[in-house]
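With one protein chain removed, the remaining protein chains of the complex are shown where they sit.
Then we have chain A:
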Amino acid sequence: MSTAASDPRESSPVGPIEQSIRAKLTELLRPSQLEITNDSWQHRHHAPMRAAGGGNGETHFSVHVVSGQFQGKNTMQRHRMIYAALSDEFAAGLHALSLKTKAPTEVQPAAQT
């Protein structure tokens, strides 16, 4: 569960799936904060990724998003909104997302980072 020591975005270029995730979530959620981290390298040896030849390098992402659209919705509903918006990406090889979904009122003013 620990996060990578270095930000993979600094060393690897942003791929088409990540760009597409960002575009779709930005349009859907009008987020006040949206962080997308490509964690695919951590899952290269995971059985389904091996079956897919190691995956395409865009199979696993962490998404941290703050949006007013989440107000009044529970976590499952928030995740479903995102999954529904990204069905094309799932069909194109996206395998799993680690989601942190917050409404603006749930974010601590002194939140780290």
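Keep in mind that, in the parts below, a contact is a pair of C-beta atoms (placed from the backbone, for glycine too) under 8 Å apart; a residue touches a chain by one contact, two chains touch by 3 or more; residues count from 1.
Here, contacts and distances are computed from a predicted model.
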| task | Match the chain absent from this complex view to the correct UniProt protein name in "Vps45p", "Monothiol glutaredoxin-5, mitochondrial", "Translation initiation factor eIF2B subunit delta" or "Large ribosomal subunit protein mL38". | result | "Monothiol glutaredoxin-5, mitochondrial"
| remark: Among A:19, A:32 or A:77, contact with the omitted chain is made only by A:77
| On chain A, residues whose C-beta touches the chain left out of the figure | 1, 43, 46-48, 75-77, 79-81, 83-84, 87, 90, 95-100
